[in-house]
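Every protein chain of the complex appears in place save one, which is left out.
Presenting chain A:
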Amino acid sequence: MIEVNDIHKSFGDSKILKGISTTFEKGKTNLVIGQSGSGKTVFLKTLLGLFEPDQGSIIYDGTDYSDLTPDEKSDLRSKMGMVFQGSALFDSMTIAENVKFPLRMFTKQGKSEMNDRVDLVLKRVNLDDAHNKLPSEASGGMQKRVAIARAIVNQPRYLFCDEPNSGLDPRTATVIDNLIQEITHEYDITTIINTHDMNSVMEIGQKIIFLKDGIKEWEGSNKNIFKTDNEAVTDFVYSSDLFKRVQKMYLEEDM
């Protein structure tokens, strides 16, 4: 579980996060949504420890991040898995080497043990025949699955995903969403996903926080986001015709 208490972050004169507090529970897919520029990526990078908050605290399973020494922070980070928006695969390594990388860095496993684990994880993300391909030879969807495999190979306690299905076709995006949700339940980890994809919100949004201009504007789940009367949320959610029709459907259901 991750508890966020009143975090603020500025870059120069520009205030990006203005006092966000929330809790992300274990075993749930927690979504952070909001328009581009709302502070989602800065929020996620602050949770990851890539940015130090100017004010406030982040507590990982009872441990306050700001109380840790640099080495303890590094240890905590080794328990985090991250799926970047652009996958961030190491382009000089093959897919199998990318997935094996956290094991080589942080475990004392033998070669065969590592290879077995890589095989298992690649199979889990339906990539059992792509071991020797380079990331540049893989499609966008494959790269995302490799990134997920690399993020979970060392059995992390926390999984962070920054717009994991951006740039993917709707079908592949759904596959990625479902994969993340299944992995979250299977490994019982705390998963936080940054997205502005409404399909993800509908499919896997067990807990959703909505950010607007660096402030948490709304908090809830995919069950009640379509019924909220928060103007900022409804503006965001029903900005497309498709979701206007969904809203109509929900209203008809209520009647």
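As a working rule, contacts are C-beta pairs under 8 Å (C-beta built on N, C-alpha and C of every residue); 3 or more make two chains touch, one makes a residue touch a chain; residues count from 1.
In this section, contacts and distances are computed from a predicted model.
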Tell me the UniProt name of the left-out chain, picking from "ABC transporter permease", "Carbon monoxide dehydrogenase large chain", "Regulator of SigK" or "Cell division coordinator CpoB".
"ABC transporter permease"
Consider the whole complex, including the chain that is not shown, and state which of A:59, A:76, A:134 or A:215 touches that chain.
A:76
Across the whole complex, list the residues on chain A that are touched by the chain not included here.
45, 48-50, 70-71, 73-78, 80, 82, 84-86, 88-92, 101-102, 104-106, 160
